[in-house]
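A single structure is presented below for examination.
All protein chains of the complex are present and in place, except for one that has been dropped.
This part shows subunit A:
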Amino acid sequence: MDDTQRRAYWRKNLRLMAVLLAVWALVSFGAGILFVEPLNEIVVGGFPLGFWFSQQGSILTFVALIAIYVWRMDRLDREFGVAEDEG
């Protein structure tokens, strides 16, 4: 990779990180804590929604966020020819 490519790779990496971390904060601190009271007015499958986010939803979201990160970074590595063979 030359310098321009490096900068492009890093910028894309940072943008992906920023989006994923924004979701991370919104779901855990947002839905699980700050907005829990209005969300608790909505009940789905027996769960007040805010309570569900703090005890189940946020954890499931964390798994999904890391899965998306791993998948997108694999794609980014291939695009810039720095992919490694083994997983």
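One rule holds in what follows: contacts are C-beta pairs under 8 Å (C-beta built on N, C-alpha and C of every residue); 3 or more make two chains touch, one makes a residue touch a chain; residues count from 1.
What we mean here is this: contacts and distances are computed from a predicted model.
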Protein name as given in UniProt for the chain not displayed, "L-lactate dehydrogenase complex protein LldF", "Cation acetate symporter", "Ethanolamine ammonia-lyase large subunit" or "ATP-grasp domain-containing protein": "Cation acetate symporter"
Touch residues of subunit A, complete complex, unshown partner: 1, 6, 9-10, 13, 17, 20-21, 24, 28-29, 32-34, 36-37, 40, 44-48, 50-52, 54-56, 58-60, 62-63, 65-67, 69-70, 73-74, 77, 82-87
